[in-house]
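What you see is the complex with one protein chain gone and the rest in place.
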Amino acid sequence: MKGGIRLLKTKKAAVQLIFIAAGVGMLCYGVMHGEADSVLGKAIRLCLECVGIG
Amino acid sequence: MDKRENKKSQFLGHYRGLVQVGATLLTNVHLPNFLKGGIYQGKGKAVCVPGLNCYSCPAASGACPIGAFQSVVGSSKFSFSYYITGFLILMGVLLGRFICGFLCPFGWLQDLLNKIPCKKLSTKKLKPLTYVKYIVLVLTVILLPALVVNDLGMGDPFFCKYICPQGVLEGAIPLAAVDVGIRAALGTLFTRKLIILIVVVVLSILFYRPFCKWICPLGAFYALMNKVSLLGIEVDGHKCISCGKCARVCKMDVDVTKSPNNGECIRCGKCVNACPTDAVSFRYGFGKEKEI
Partner (left out) sequence: MKMKMRAKKVFALAMAALMIFALAACSVKDDVSAGTSADDAKNLDDAVKIYKKLMDEENKILSENQELWEKVFAAADKRDMTLQEDGKNYGDFLMDTIESAKDSFSADELKTLKEGAKRISEIENELTKLEEEYPEVREKAIDSAMDASGDGSMSVPADSDNVDVSKAQKFPAFDGKDFDGNKVNSDKLFSKNKVTVVNFWFTTCKPCVEELKELEALNKELAKKGGQVVGVNAFTLDGDKQAIADAQDVLGKKGVTYKNIWFKSDSKAGEFTTGMYSFPTTYVVDQKGNIVGKPISGGITSDEQKKALNDLIDQALESSK
């Protein structure tokens, strides 16, 4: 019983670590491919219709 | 359960309002722009903020993750955003819906609106509506911007353009107030969104956080991540006397003793402060879970 809960705990910890790694990895990948520049471009030059002004 | 740990948890619950003020200010640091007109155009806007905050807001310090996602996915160059998805996954694992409860300006607005005294209606029987936000997320944020494109492969940011009330409140209205050109550009699209904003405001006075529960795509994503988030709530089975106070005080209709990391829980801490035996507390860390 105790062993079962322990397994669950480590399983959950592993999943969390995987998500963190995935999150960081995807973030860096996206930045490297110019996605952050694309975001910046749209955020400082408002396409009026895109934010519902029209 | 550490008495000390619980004190910290209760502390967090008590000062949530102040944290919300601080978070809203940090998310919208460039306050003078409200009078000047215009928006912040610095490099900070390449970074996303954790809550729902439109980059058309004159004071906005960063980019809205939902808006940014749609703009990347709607451009002809990309059909998916790794940067934003990675950011959201990271935020989800590190904080989960704590962001909704403490760091989102629109969430704070709904909290304030709900304080207006009047007859309050319960959302307990409207639980099925909580699934609508997932449809909003998948349809208007992910699929439509990527699939409904013109002959150049460009798509519209559907959620931002047709639905988001936050954009109307903190973007369209302040900008139109100061800029004559933008005022002249307001048409049927704006009117429709304004109606949505008014409906959300009215509903927020009657119900608790209706937008967060039923519509917000960002909340929907973080809800999915609540189960794997490092920040969670735990109930000490040894101390719990099953009095049911926590479930009664919860405004998100969650029974924390049954599902402490439910997707609907925004970590507001009301249950922590309501528990007579200090059995409920926040916890932060990997895989820790006390037995119930």
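When the chains are written out, they are named A and B in that same order, and each has its own residue count from 1.
Going forward, contacts are C-beta pairs under 8 Å (C-beta built on N, C-alpha and C of every residue); 3 or more make two chains touch, one makes a residue touch a chain.
The structure presented is a predicted model; accordingly, all values stated were derived computationally and were not measured.
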{"item": "Residue ranges of subunit B at the interface with the undisplayed chain", "value": "11, 15, 18, 21-22, 25-26, 28-33, 35-36, 38-41, 71, 74-76, 150-152, 154-156, 175, 179-182, 184-185, 187"}
{"item": "Positions on subunit A where the hidden chain makes contact", "value": "38, 41-42, 44-50, 53-54"}
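Throughout what follows, only the chains that are shown with their structure count from here on.
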{"item": "Subunit A-subunit B separation of Cα centroids, rounded to whole Å", "value": "16"}
{"item": "Subunit A residues within the subunit B interface of the complex", "value": "5, 8-17, 19-20, 22-31, 33-40, 42-44, 46, 48-54"}
{"item": "Residues on subunit B engaged by subunit A in the complex (per definition of touch)", "value": "39-43, 45-48, 54-56, 62-63, 67-68, 71-72, 75, 77-78, 81-94, 156-157, 160-162, 164, 167-168, 171-172, 175-176, 182, 185-187, 189-190, 193, 225, 228-230, 286-289, 291"}
